[in-house]
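What you see is the complex with one protein chain gone and the rest in place.
Let's turn to subunit A:
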Amino acid sequence: MALTTAEQPSVRASRAPGIPVKRRGSRRGRRSEAVAGYVFLSPWLLGLMAVTAVPMLLSLYISFTSYDILSPLSEVEWVGLENYKRMFTADPSYWRSVTVTVSFALIAVPLKLAVALGVALLLNRAWRGVGLFRGLFYLPSLIGGSVALAIVWVNMFNREGAFNGFLALFGIEGKPWVNDPTWALETLMVLAIWQFGAPMVIFLAGLKQVPTELYEAASVDGAGRFRQFVSVTLPMLSPVIFFNLVLETINGFQGFTAAFVLSNGTGGPVDSTLMYTLNLYIKGFTDYEMGYASAMAWVFLLAIGIITAVFFTTGRFWVHYSDGDDR
């Protein structure tokens, strides 16, 4: 698509007298090319401006005000960096939610990726009915962010839940998992890990791309299963691992629905499930501090940006692209 539109103006330009024909087209041709490009882009661009850019800039402005969501925006008071200052110095719930979110991401994300990779390895074989299993394992992710699933989870992991019933078969006395501040966040982690379908499918696609001759060569050299996994599979898969890692980390940080449903929107018991986004929601819509909530959102955006930048910087040391153009 992009190639065909690039060719046409240069053809027209070559007909004009006195202008030497260039491979990439004349300056005028290039400009009309750009105009055409923007015209074709405009539906998306306008949508981006109206639905994303304008509200985002507005929220940046709001983050420097005491906007309470109920009063008209024209009456808000400019407070400068007050909201940001309060976040870092005078709000214990803020740091509580940072701790909860970071520990959630640190534990749930690596485990979820490990499970996804493990299952992908198992399903990357020519078994009978392997397609059915692939579908079944992917299923939990389809219903992933849904409220219904979170409600099911609450009922499975409370004191009378199915999970404790299962433990009782072995004579183990269960805990009130979701209603106990020691275990509530762990219950959410298990829910997140269980929804490993999306990264699994991507891993599976990645595994199919690894050339079989590499394994043949490795086994000729006497490499066992494990050695093949470490020296062939992992390096060849590293771009996909990188992709999943970035994606799942961002998802992990943004976890909201399950925490909201599990705690009735409070982050309880005792702030144990107070994810960052949930805290942000409470501040904005329950405490009517939308200015402060907007400031929290911007710090959050910045933090995720930095974490992702770190991934991209360190990625060049361990991500292996097999096209001979490694940096």
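Methods note: a residue touches a chain if its C-beta (ideal position, glycine included) is under 8 Å from a C-beta of that chain, and two chains touch if they have at least 3 such contacts; residues count from 1.
Going forward, contacts and distances are computed from a predicted model.
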- What is the protein name, per UniProt, of the chain that does not appear here: "Xylose transport system permease protein XylH", "Sugar ABC transporter substrate-binding protein", "aminomethyltransferase" or "XdhC family protein"? "Sugar ABC transporter substrate-binding protein"
- May I ask which residue of A:84, A:194 or A:288 touches the chain that does not appear here? A:288
- Give the residue, chosen from A:102, A:122, A:207 or A:250, that touches the chain omitted from the document. A:250
- Positions on subunit A contacted by the hidden chain, ascending: 52, 54-56, 58-60, 62, 67-74, 92-93, 158-159, 176, 179-181, 209, 211, 239-240, 242-243, 246-247, 250, 254, 264-266, 268-271, 277, 280, 282, 284-288, 290, 293-294, 297-298, 300-301, 304-305, 308, 321-325
